[in-house]
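The other protein chains are all here in position, but one chain of the complex has been omitted.
Let's look at chain A:
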Amino acid sequence: PADARDAAQARVRSAPAPVTDVARLCGCDLLVAQCDPNCCCDPDCSSQDFSLFTTCSIPVVTGDSQLCSQKAAVYSLDIEANPPERIFKIIDQVNPSIFCIHATNYKQALYLKSPEIPTPENFDQLLDKFGGATFNAEPDSWDLDTDAQNPPDANETSRYEYGVPVQTEDAFLRLPSPVVSSWCSDANPAGFLVNQATKCIRSVSVEKCDSIQALSMLFYINSSILASVFQVNITVQSIVVQSLNGMRTLLSSSDVLRLPMVLAELCINAVLGVNYHITHTDTGEIIEAAAAFVLGAISKEALSIEQSFEISFTQENAQPVPLSGNPGYVVGLPVRAGFQPQGYPFPAAFLSNKHSQLTILQSTSPQDCLAAQGARAPVLFGYNMVSGCKLRITAAMKCQPLAQTLLDVLKGQSFPEYVASFGNSQGQDVLDWVPITQLHISEQRISHTLQSSCQIPVSLGIEVKWTKYGSLVNPQARIVNVTATITSTTLKQLPSGRERIIPITSSVVFTDISSPAEPSYKAWPTINIKLPFDFFYPFV
C-alpha cells in the first residue's frame, strides 16, 4: 500500500538518530547478537561470559572529554570475586581545565556530521559532487602519442622483464578482467611471465552481436606482439565450440577464422574464452604466441555472458612443470612427487609429471569405496587432510582381491616413490628428492591367531616432516621426510547373508620439525697491538 511505501521512504530519508547515552554506547561490540571477547560493555554478554574475560578492552566510555562535566560509563572486572564479574558504574567525570566547555548552543559541535541522505531532489547534486569514475585503468605512460614521439628502440622491446606489460602494435596485449565490478574492462595488460586467469561479464545483445568487437576472434589476435626486431603474430592454436547445453567439441581445422553472426535467433561463434600461450627464450624474448579459443552461442534472452581469459608463459624447449615454491614450498601448492625410472644402475633424473602427483583419496558423497574409485585430491603443502569412505563387506567377498582393491583405493593408481624436497627441485638434481618410506602396521588381535586370517588395509597415513631452511628473515619450507603408513586389520569371516561396514580413512599430516634458530654472533674484534721490532733498542 502507498502509505507503507511512504513510511519506508520517510525512514530511508533520515539517517538513524545518533546514540548519545554513554550507558548504551559500546565501541567493541562488533558481532551482532554474539558476545565479543573482552568487551565489557557488550549487551549480548551474559555473566558467564564475563567470568571468562581477562581485561576490559574498553574501560571507560565518555562523550567529548572537553566538556566540563559529563557522564562516563566505567567498566571493570572484579577478578577477586569467584567467578569474576563485571562492574558497571556511571560516574560524573569532571574536566578541571578552565577552558572546558560549560555549555554549547551549537548542537552538532560534539558529534560527527550525519551524511546527506540522497533523495530524488538532491540526487543530481550529490552525484556531481561524489559520483564519477573511481579508477583510471590506462596509465598515462601507455598513451599512443608518447609512443609515437619516442619509439622504443629495438633493444628495449627485445627483452621483457617480469611484470612488464607485453607490448603489441597498438598499445599492449589485452587480458580483459573485472575491474571494480564484475564487468569486463579491456584495459588490463598482460604482464610478462605473470600467469593470470580472469573471468568477467560482458553485456551483449544478440541483434548487434556481429558488431560487438569483444565477441569476435579478430579482436584478440589481430595485433601482433612486438618482440626483438620482428613482430610475433598470434596464431590460433585450437578452436573449441561450446553448444548451448555446455558440450564442447574440438574443431579439427583451426585455420578458418570464425566470426560471430546471427543465425536463427542465436549468435554463434561468439568468443567465450581465450587461452593465450606465449613461448619465450631464457633471455626474455618472446618467440611464439598462440591463442586457444572457446566459441559459443548466445541465446536471445541472454543480456550478458561470462568470458574467461587465461595467459601462460612457457620457456622454449622446456616441459612446463608448475613450481610449488621457489625454492621453499608455498602453503597451498601441490607437493611434487616423482618416480625413479627403472633399470638404471645409478640414480638418474626423476620423472615427475601430472600422473605421478602425490594424491590422497577424495571423499565423495556416495561414501562407498568401491563405487567412487578414482576420485583423488592432490596433497597440498601445509594442509592436513583427512578423507575416507565406507566399505561394505559381504560374506561373498574374497580376501585377496579385496585387499588389493583397497590398496588401490588408498594409494591410487601410481603412488610415487620420491617427493621433491624443495618446491622447485628439478628432476636432474637427485639429491633434492626424498624417498617415501612405506610402513605396514597390522593390527593383530591377540585372540585370533589363525594363520589364515585375512589382512586388509584400512587406513593410510602420510606424514610429511618439513623444516624451515635458510635465513631467519625469509625461511623456506623444505620437506625432509615422508612416511606412508598403511594400517591393516584382520577381517573376520562373516556368516553368509550378513554384511559389515568398515570405515576406510586416509590422512596427510604436515609436521614442522624445524629446530629453533641459533643466533650467531660476530666474533669480538681483537685488538692487535704489537710493539715494533726495535722498541727496546739498544737494550735488546
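Some points to look at:
Keep in mind that, in the parts below, contacts are C-beta pairs under 8 Å (C-beta built on N, C-alpha and C of every residue); 3 or more make two chains touch, one makes a residue touch a chain; residues count from 1.
We adopt the following convention: contacts and distances are computed from a predicted model.
This complex has a chain not shown, and the name its UniProt record holds, of "Dynein intermediate chain 1, axonemal", "Serine/threonine-protein phosphatase 2A 55 kDa regulatory subunit B", "Alanine aminotransferase 1" or "TMM80 protein", is "TMM80 protein". Contact with the omitted chain, checked across A:25, A:74 or A:100, is made by A:100. Hidden from this view is one chain, which touches chain A at 66, 68, 97-106, 108-109.
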